[in-house]
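A single protein chain has been omitted; all remaining protein chains appear in their positions.
Per-chain numbering from 1; labels A and B assigned in written order.
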Amino acid sequence: MTTRSLLPARRPVPGVFVALAITWAIGWLVVLVDGGHLVNQSTTVSLLHVAAGLGFVAVGQTLVILGGSLDLSVAYVVSLSTLVAAETMAGRDSALLPAIGLTLLVSAGIGLLNGLLVTAGRINAFIATLGVGLLLKGYLDNGYAGPAGTTSPALVQTLGYQRVGPVPLAFLLLLLVAGACWFALARTRFGHHLLAVGGDEEVARLSGVRTHRVRVTAHVLCSLCAGIAGVYLASRLGSGAPRVGSEGLYDLESIAAVVIGGTALAGGRGGVVGTIGGVLLLAAIDAVFNQLAVDAFAKQVVRGVIIIAAVAVYARGTLRKVAG
Amino acid sequence: MSTQTLRRQLRPAQWARPGGLAPILAILVVLLVLITARQPDFLSPPSLMSFLGRSAPIILLAAGQYFVIVCGEFDLSVGALVTAQVVVAARLIDSDPTRTWPVVLVLLVGGALVGLVNGLVTTRLGVPSFVTTLGMFLVLVGAVYLWSDGAPKGGLTEEFRQYGRRAVEDVPLLGRIPYAVVILVLVATVAVLLTRADFGRILIAVGDNPRTARLSGVRVWRTRTAAFVLSGLAAAIAAILIGGYSGVSFQAGAGLEFGAITAVVLGGVALGGGRGSVVGAMLGATTLELLFALMNFYGISGALRPAVQGVIILVAVAVAARRSTSR
């Protein structure tokens, strides 16, 4: 959060994929010795589904973090989105598109609010999005005693359970969203401006970037991605669920996936490709621990260590670059 | 070195949110007026003392968090640290009164050690503190569940619990003074003295502009590590008080990290460092606790509370930000 120097805006594809390969190989071996198989159809499908849910949120989180901001409200946006989608659909296929439209509109609105609080309101992103998250939590707690609404059967059949070979449709959608974001970051003016704002807002402003507009856009895109995650979860769960986002820890886990993927928390460096790697790494750890039936508590310790270690490795690289 | 020269070289506006004590005092007074309108005897000595006693842990955590935040870092691990300490204390004491003091010592050393690890990983390995302490959070919670096999064991003795639960009785004028208030006053005094000393000024300088501080001969990494150790120590004392107040539970520290950070920001301390006072941070925590009591007295529906809390935090911080920029 403190070294805000102008390092190269992009870096080679992060080492997270090396870590992913190593985790996978070790996991495969250990599970094999234990008498199981890590690579089979049902495990792979499950892994990719878990990755898809977190993936949408994490891709959005990448955008705000690249811009030097942060979004702690995503978990509640996810919950709210499942409810807006499922309640609008009310089990009718005919309401599918309007419901998705409304969900994305609502989530974009929350993103706009976050963005305006951070820019025009001059509230630190940590506090602003924490506050908006509390607001949404209050609304959900007060309005819902449990799951509500029914997802349209067509959406459940497609986005929720359809797959191409071992790859769920939802994961393909995640790759598409990530691809679009990659393109936006690498090839469009918005992307260059976002990285510049995240690198050094003052310098960006002096070079003519409309920093507020860029950062608000990033927040809107982030919430939109959380909204897509909500639609996907509604398709998986068959209804809206007021606690699915907070129980899923999508706020902290998305930030973890982003930093494991090599994006600097201070902003300005990193990208969505690494984030996808981070999401897959977290999902792979899940899969291995599932196969070995090890306590979730041990897994949490492993996750904590991996998060710190991964970022320490990136920081080494950066320090060396600065020194050289 | 003079902090004035450092102050002039402000870092980008992104994290810088200056603030004095005026906004937080104003909010505090408004809340107090609202509460006494509903509950006139709230300001009577016994009631006020009991309120301060039960609020002492979060005020201590805010003071600890202040040191970390003002030098430009975060400590997200304090809530997990409190939980871990309470559970560890119960298992180590195991209802044996003779173990009280040794365990208190173990807790203090343990808190300082966790802070030291946070600090060293952050400063020597170059990991942003948000990530370091988030990782520490996961490790601590996972480890304490693993170690206690998923359910707290043992028990806390009355000797241990008295600091959070009992009071010095029959004090003239005030009636009874909870031990927690005595401890709070002692720690708060030390905290204020620390910020008035060179150390406090160096901390602010480091948070304001680490590069300049480094060039003026400050060992930035040592200062920051010391701040993390202070935060860990504060968490250990808070854990002793919380364990005493309400007994052993896995929920003991849940959410305290966000509470402490919110309190510090409410108190006018800038996330990102360089601005704010420890008194403001502690007043911020008192405000949060007052808000909680206010909602109890006004009978605001339990489910709506997060929303009310969210609005008040947003408005308070936004107003504070406006005031400081219009100056």
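One rule holds for everything that comes next: a residue touches a chain if its C-beta (ideal position, glycine included) is under 8 Å from a C-beta of that chain, and two chains touch if they have at least 3 such contacts.
Going forward, contacts and distances are computed from a predicted model.
Missing chain, UniProt name from the options "Bifunctional protein PyrR", "ABC transporter substrate-binding protein", "CheY-like chemotaxis protein" or "3-isopropylmalate dehydratase small subunit": "ABC transporter substrate-binding protein". Checked against the full complex, the candidates A:Ala85, A:Ala99, A:Leu117 or A:Val177 give a single residue touching the omitted chain, namely A:Val177. Across A:Val30, A:Val203, A:Leu237 or A:Val305, the single residue that touches the chain missing here is A:Leu237.
Of the residues in chain B, those that touch the hidden partner chain are 38-39, 41-42, 47, 50, 54, 57, 149-155, 165, 242, 245-252, 254-255, 292-293, 296-297, 299, 301-303, 305.
One chain is missing from the display, and on chain A it is touched by residues 36, 40-43, 45-47, 49-50, 53, 87, 90-91, 100, 104, 108, 140-150, 153, 156-165, 169, 172-173, 176-177, 179-181, 183-184, 217, 220-221, 224-225, 228, 233, 236-239, 241-244, 247-249, 286-287, 290, 293, 295-296.
Here is the rule we use: only the chains that are shown with their structure count from here on.
If each chain is reduced to the centroid of its CA atoms, chain A and chain B end up 30 Å from each other. Interface residues of chain B facing chain A in the complex, by the touch rule stated above, are 11-15, 17, 72-74, 121, 125-132, 134-143, 145-146, 150, 210, 258, 261-262, 265, 270-273, 301-311, 313-314, 317-318, 321-322, 325. The part of chain A that touches chain B in the complex is made up of residues 1-2, 4, 68, 117, 121-124, 126-128, 130-135, 137-139, 141-142, 200-202, 252, 255-256, 259, 264-266, 295-305, 307-308, 311-312, 315-316, 318-319.
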